[in-house]
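Following: one structure in structure tokens, then a few remarks.
Missing here: one protein chain of the complex. Every other protein chain is in place.
For reference, chains read A, B and C in written order, and residue numbers begin at 1 within each chain.
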């Protein structure tokens, strides 16, 4: 069983290529998709302004309001159903779901955070609706995969205490699902060719090399490397970070294109 | 196993009451939800204008454009995930899905329709993205229900040939699922007390009375009655049309409130 | 008015210059024709059979 993560930019530029590549596989697949850019577009059209907050030590970051959470859940669900329908047309038995369903991905959010507000005052506010996955319950995925070929998974988790869906990072969702299922292979399709060092793709890294390198490279990729190292420790056989924009990207990744961490 | 259909207006006015009522049931439930008003609201906010077309014999009707289909899928998915998360908080193992997933609801749409356009000309145009359910595959629902208490179902089906989700009528989705599963009970929660005759709720109808009455009453309810008669013929034990706005609406319906067709 | 050829009987059919793709024209030979655009010019073809039931 393979877990494939396709980021929002890959979905936007090369959705059909990725889906056709998955359609050609003989194995069972869990496809975790992104969609951040699409969420931003719909937010704009709906007049929902992005919110930013500043921490007491000056770090500015994106804040997910309830309104933005609603848009996030809407757009992810839409991408999910159109991709699932496309795979069905391609002859696959496909099933689209989120981490809320089952429930499958349990997450926690910061209920309260301290910010420095516009007037320069320290203030406690509601923590926004972004969550961190704390538990994966694999029962639903496992039982669904008995009857279908592909599970299309949106990065939405549930906050059980509050009874709310939460926005979770797509990479984190993919890594935690792959680890919980001890997947043979986790393929991360991005809009670059892999992990780059001095302009060249690093073709192979072991766990300690991946951890080491993660502190030396740019944001985004560093987190992927850190999580890749952790998933391999947790039982995933191989993580591949590779381009989603080429032809048959999943087969390419499986055949060694990009960076392999194992 | 009970199938409950809660229309968009019920969801809007009394969502939590319905969910808490379902939370109290000991039996397995499939909850089919509506959400038309919510779709219209989001369409407006996004600046998507509703389209109407006129048939050659003068019938004007709503037309679902691709843009509207996208909004429909977005909003239904959002309602689905928030309801599913709420049920999980209430202690239920809940799973939200659509008819695309599996696939479970296969539908067909009119690929082409003839209209009279603004200039009075007869013209062939694309048929819009509303579908009619032609097949229910129960495998996925059945296997999911083994592990969970409640399946929350959005009225979205798949057009297998075109690989697209389609907007399907919530009542039709509920009736076809209940019929395919030969459910013990199908409860339709609406914003009225039941089928009204001379201002009073008709408490009981057999199949032939329901068919007969369906030709004599207003639109909306007539289709419900027709479908109710058909589902009972198809093996559903009892259909109840009852208010979703009262306290504990599902228990009330099961205890005989509203109109029972059996 | 554009003068087009009926693809069925070969006779002449008059179609307005601003006709839109999909527009239906009945020819005197009895054929139901549909306007379509080929390389930016209007053309005619036999109209597909399209049901007119507006059920639902």
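The rule is simple: a residue touches a chain if its C-beta (ideal position, glycine included) is under 8 Å from a C-beta of that chain, and two chains touch if they have at least 3 such contacts.
Every value quoted in this text rests on a predicted model; they were computed, and no experiment measured them.
**Q** If the full complex is used, which shown chains touch the chain that is missing here?
**A** Even though it is not drawn, that chain still touches A.
**Q** From the listed residues A:113, A:192, A:207 or A:245, report the one that touches the chain absent from this view.
**A** Checking the options A:113, A:192, A:207 or A:245, the one contacting the hidden chain is A:113.
**Q** Out of A:24, A:45 or A:123, which touches the unshown chain?
**A** Considering all chains, including the one not shown, the answer is A:123.
**Q** Tell me where the left-out chain touches chain A, residue by residue.
**A** So the residues of chain A touching the missing chain come out as 55-57, 59, 61, 110, 112-114, 117, 121-125, 130, 132, 169.
Here, only the chains that are shown with their structure count from here on.
**Q** Residues of chain B touching 2+ other chains?
**A** As it turns out, chain B has no residue touching two or more other chains.
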